[in-house]
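Only one structure is covered here, and it is reproduced in the block below.
In this view, the complex is presented without one of its protein chains, the others remaining in place.
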Amino acid sequence: MKKVEAIIRSSKFEAVKNDLSKIGINFFTFFEVKGYGRQLAEHVVYRGAEYDIGYIARLKIELIVEDQNVKRISDTIRHAAQTGEIGDGKIIISAIEEIVSIRTGSINESAL
Amino acid sequence: MKKVEAIIRSSKFEAVKNDLSKIGINFFTFFEVKGYGRQLAEHVVYRGAEYDIGYIARLKIELIVEDQNVKRISDTIRHAAQTGEIGDGKIIISAIEEIVSIRTGSINESAL
Amino acid sequence: MKKVEAIIRSSKFEAVKNDLSKIGINFFTFFEVKGYGRQLAEHVVYRGAEYDIGYIARLKIELIVEDQNVKRISDTIRHAAQTGEIGDGKIIISAIEEIVSIRTGSINESAL
Amino acid sequence: MTEIPFVTNNLWVLIAAMMVFIMHLGFATLEAGLVQQKNTVNILFKNVMILCIGLLTYYAVGFNLMYPGSDYTGGFLGFSGFGLTLPEGVAGLQDYADGKYSYYTDFIFQAMFAATCASIVSGAVAERIKLMPFLLFVTLFVMICYPVTGMWKWGGGWLNTLGFVDFAGSTLVHSVGGWGALAAIILLGARKGKYTEKGVRPIPGHNMPLATIGAFLLWFGWFGFNGGSVLSADPGAVSLVFVTTCLGAAAGALTTFVVSYLKFKSLDHSMVLNGLLGGLVGITAGADGFTPGSAIIVGAIAGAIIPFSVVFFDKLKLDDPVGATSVHLACGVWGTLAVGIFGTGKLIPQLIGVVAIGAFTFIFAYVVLLIIKKTVGLRVSEEMEIKGLDLTEHEMSAYQNIERGNYALMVSE
Amino acid sequence: MTEIPFVTNNLWVLIAAMMVFIMHLGFATLEAGLVQQKNTVNILFKNVMILCIGLLTYYAVGFNLMYPGSDYTGGFLGFSGFGLTLPEGVAGLQDYADGKYSYYTDFIFQAMFAATCASIVSGAVAERIKLMPFLLFVTLFVMICYPVTGMWKWGGGWLNTLGFVDFAGSTLVHSVGGWGALAAIILLGARKGKYTEKGVRPIPGHNMPLATIGAFLLWFGWFGFNGGSVLSADPGAVSLVFVTTCLGAAAGALTTFVVSYLKFKSLDHSMVLNGLLGGLVGITAGADGFTPGSAIIVGAIAGAIIPFSVVFFDKLKLDDPVGATSVHLACGVWGTLAVGIFGTGKLIPQLIGVVAIGAFTFIFAYVVLLIIKKTVGLRVSEEMEIKGLDLTEHEMSAYQNIERGNYALMVSE
Partner (left out) sequence: MTEIPFVTNNLWVLIAAMMVFIMHLGFATLEAGLVQQKNTVNILFKNVMILCIGLLTYYAVGFNLMYPGSDYTGGFLGFSGFGLTLPEGVAGLQDYADGKYSYYTDFIFQAMFAATCASIVSGAVAERIKLMPFLLFVTLFVMICYPVTGMWKWGGGWLNTLGFVDFAGSTLVHSVGGWGALAAIILLGARKGKYTEKGVRPIPGHNMPLATIGAFLLWFGWFGFNGGSVLSADPGAVSLVFVTTCLGAAAGALTTFVVSYLKFKSLDHSMVLNGLLGGLVGITAGADGFTPGSAIIVGAIAGAIIPFSVVFFDKLKLDDPVGATSVHLACGVWGTLAVGIFGTGKLIPQLIGVVAIGAFTFIFAYVVLLIIKKTVGLRVSEEMEIKGLDLTEHEMSAYQNIERGNYALMVSE
């Protein structure tokens, strides 16, 4: 089992979700994160003084998948989330040892 | 050292926390996440038009534990978080290479 | 490639960010988490009844780095984030299999 | 002093009605601020409906039940017919109330009062009562219960004859709301998780700015509530009422601040807002009769009562999220008795009034709510309570984008 | 009744002006509450500027365009010069309006009205219109369009001669704003994501307490809007207006509640707030002429119109985030016609007024906006819309620390 983590633009969330759904992936967990990277945070003026807001808003999607699906999922996310502009984000793949379904207690493939 | 991640119903947080405490686990990190899975998001009506709110609210708990404790912790979480209804969530176990205590600099077992 | 996760006091975020920048690390993802550990949550009184607020607020920083940089980064974070008081947090290091840049499609080192 | 022109008197009472109106926004925001986020829309919705139902039922029935006319002087109950019937010509104008206000002015001022007592109940029962049964109760409460006891005094009934004094309604409005609230929270039970084996577990309000807006708007409206209750623009009387009302409120907030600091070592903002309101409720029965000095004493005592009362109700496991019973019931009773102590000097009629109106209101509310409880049910399911009433009753969230983003729409590139 | 003293009449109209002023905060908060969080500062900013620009342009041009004086009685257009020129001595005081109010009182009361119709537009076009072009449009709308049609009736123009009745402006203010809003949303197009292949996708408002504050403050201000339109402190007339206004609003909220519950099985708070406002708009044209009973019927029908109207505009893909077209246009038209049905009995002049003012306003707004669209552009870029206007137009966030913390500053050790 692998864990796929993707840091994406929130504006691409809908596209990623739809494209994953098309390849049969209908589950993941996501949350709001803040990014700091090549893309610089916006510079704004407040009461006459300039400052940058310190980060850019991003969404992180996490999903556990069977090994054989990793490539397809990673590609799907990449295509859906890409704009080609700096700031598109990353996909990170790592191994997990076990996933357990809290409801059924079954593990790994059958836990999905 | 292992990392145990659990995606649970927020209504079960208190139970999980208490049961972990009973087996001597008094530390973890948690945050709010949004889930998308078998359990469907609620359909609601706003100004005469229906829509679904897109996700269900969940809590994610993360804790780093010694290898020999993984099973006990995983079971404890599962029992505390289970309702048997769709949407109970998952427990994910993976290996980590090192945990460092920022305060003391000590690593692994002694960092906990 | 490794993943470095650090749970730090939000008051140390600025210092960590600056020190990482000094050693050439200008990218990471971060988000707010809640901690439960040795440091106890604050006890407060509301309308005459005491309660504790249940957790302490922390920030979690995640960054993917090349293997050879792990030690330096971990040390940098630790020094920047340390106060010596209980509640300083942890740094967790784990292996990842792959990181993909959504923008370019390049992987691992070249994805950073 | 020369006689005050009818038009000036009337204008002031109309303006006062407008001010009492804004108290409904005060209640709505105070209560919304002191409940949990997940029940915010629900409490706002209720407060809107209470006002609307209150005005319509007072039009249909309440006004003529509360002011049935001279035929029922000294009586217990009277009714002069449904709806409004404008006395023709000057009979509905100067002659209607001795050159003080017109028929419609009388109605609108009184109607604005009526709904306030139901708003008091809504705060106490927040976060767990079913919407429709609640609205049913409110309808009956404003339509029947409030006007009946109101008639006993302001409608010229038996308590008036007895010499009971309640200038602007410490008892007739506030404690009536408070007794209704008490009956309701007894029957409803506490919110899940409030009283645990380990003791009281506070459930903090979710928006202190909102609660503060509420308390200030209530004070603002009280200028009309008390000032308008002079029922004329009499400069001496109205200005005295303004002074006693404000000093009472100020003293109430100050003693709550001091007492709760000494008692709990905490500068609890929600408590101080309650103290301010307690001061206002306390001064209301005798605002036209106290000296400024007495007003400070009466308000100060009301403020001192608040922290003890809040803890007392919690000890009894009577769960009141906004402190309505402490503010309106405890301080309402205190204010009414204070008239006997600092004002008229006659405590007995005050006691009789407090007890009689309290008993009638409590029993009325208890019986009506018990019937509702036994039939359609009073309390939402545990699941609804956990999820919150906003999502389960209204299918919406008070702060949509803040907590549950619509991700495709709420993006940052 | 003896004559009402000039000073009392004048005082009431001044107080009414003050009350109409607070409606601007009502609009600001209502609209802010019903848009997405990311466009909150923008809508607040607009509402501040609308009021300020409205007052200044009404001073410069509008007042003398709307009230050009008796030379233009029965006419279509008149103008009596720029700025304010106080008639000397009693001519600007008692004699100015037959002992009812002074010249400056007249101006300030009317000026407060003027800007409200632009606020109505701002809600409908929220979340996607460019700020500067919008302000340009508002300036022309308040400076020219509103005063011209206003003159037709209140300025003594041809509609007045014709017997058209619009007491406080269901048509002259509310439907004028509504027609402007309609023209604007046709030209602007819907917010991205609102109408999908799968149907209407709601974009919920981000702050229901704020929206509720807005609705209550609008009602509060309406005491001045309608009550002040009596243009004297006449006790009978003002008190009747208070009663009809409040009963209309209450009935409106109640029927919206019932109808939308039956229609959608939902207790939609935002809809009920619209219903309450619809009741107010509906009652406005005939608030001085209806009986309380008719007021309830007129308000109730207005409230019943709301859910249907909201769905209707959505069917046409005319995207109105706050329901301004339903509240101000649909109910404004209804209220004006209702005067012909329940009040004067003359429907024809009402129809002529509605159509004439509607046509002029719609065409004026459409042409001005079309020119703006073809030149500087009317709509923000898609990127700005996605990011939100707060960040892109104002470089700030409505709730700074809640959503985007300044981490070094907003820490918890």
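So that you can tell them apart, the chains are marked A, B, C, D and E in the order they are listed, and the count of residues begins at 1 in each.
The working rule: a residue touches a chain if its C-beta (ideal position, glycine included) is under 8 Å from a C-beta of that chain, and two chains touch if they have at least 3 such contacts.
This one's a predicted model, so the numbers in the text were calculated from it and none came from an experiment.
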- Message: Considering the complete complex, identify which of D:H206, D:H328 or D:H394 is in touch with the unshown chain.
- Response: D:H206
- Item | Residue among D:L84, D:V238 or D:I283 that touches the chain left out of view | D:V238
- Note on the structure: Missing-chain contact among D:A97, D:L159 or D:L273 belongs to D:L273
- Pick from E:C52, E:L316, E:I348 or E:I371: which residue touches the chain that isn't shown? E:C52
- Item | Among D:F257, D:F313, D:W334 or D:F362, residue touching the chain not depicted | D:F257
- Item | Absent-chain interface as seen on chain A, which is shown | 44-49, 51
- Since one chain isn't shown, list which residues of chain D touch it in the complete complex. 1-2, 4-5, 8, 11-12, 15, 19, 36-38, 192-193, 203-209, 212-213, 215-217, 219-220, 223, 227, 233-236, 238-240, 242-243, 246-247, 249-251, 253-254, 257, 266-270, 272-273, 276, 292-293, 296, 383, 386-388, 391, 399, 402-403
- Query: For chain E, which residues reach the chain that was dropped from this view?
  - Reply: 5-8, 10-11, 14-15, 17-18, 21-22, 24-25, 28-29, 32-33, 40-41, 44-45, 47-49, 51-53, 55-56, 59, 83-84, 90, 92-94, 101-105, 107-108, 111, 131, 207, 210, 213, 393-402, 406, 408-413
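Assume only the chains that are shown with their structure count from here on.
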- Query: Once you find the CA centre of chain C and the CA centre of chain E, what distance in Å lies between them?
  - Reply: 51
- Approximate Å spacing (C-alpha centroids) for the pair chain B, chain C: 18
- Item | Multi-partner residues of chain C (each touching 2 or more other chains) | 31-32, 87, 94-95
- Where chain E touches two or more other chains simultaneously, the residues are 204, 266, 268, 270, 386, 391, 407
